[in-house]
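A single protein chain has been omitted; all remaining protein chains appear in their positions.
Moving on, here comes chain A:
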Amino acid sequence: MDTTEIIVTLAGLALSGFVIWYFFFSARQTAAAVSTSNGVQQVDITVKGGYSPDVIEVERGKPVQLSFYRDEENSCSEELLMPDFSIRRDLPAFKTTLVELLPQQAGTFTFTCGMGMLRGSLVVK
């Protein structure tokens, strides 16, 4: 094994380690919902290559209104899926789409793009 091979091997392993850490073990952006005067828990979410915030904390039994602003045109994020609430929505580019739901049970519910690549979760307490 020559020096170049050793460098390439080490760099490759380091890069793989970085990919695994970066995508699977890094901290997430959490936000708690803000309750309005009429008892609706509101959260603004920006969709651009992912959801920010991507972990949303809400309270059980109160209506939740999620405003998804899709800040890109790329087709990966054009659909939103919340299978636990039977929700499928098209998110038009550069527009806000509102999604309402009433979480009845506590737990963590995933929401994803149409193909399940972009992911976020709704934590009901």
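Methods note: a residue touches a chain if its C-beta (ideal position, glycine included) is under 8 Å from a C-beta of that chain, and two chains touch if they have at least 3 such contacts; residues count from 1.
In this text, contacts and distances are computed from a predicted model.
Participant: Looking at what's absent rather than what's present, what does UniProt name the missing chain, "Copper-translocating P-type ATPase", "Permease IIC component", "Dihydroxyacetone kinase subunit DhaK" or "Pyruvate dehydrogenase (Lipoamide)"?
Facilitator: Per the UniProt record, that chain is "Copper-translocating P-type ATPase".
Participant: In the whole complex, what residues of chain A lie against the chain that is missing from view?
Facilitator: Counting over the whole complex, chain A touches the hidden chain at residues 1, 5, 8-9, 12-13, 15-16, 19-20, 22-24, 26, 28, 38, 40, 42, 48-52, 54, 63, 65, 67, 72-76, 81-83, 85-90, 92, 95-101, 112-119.
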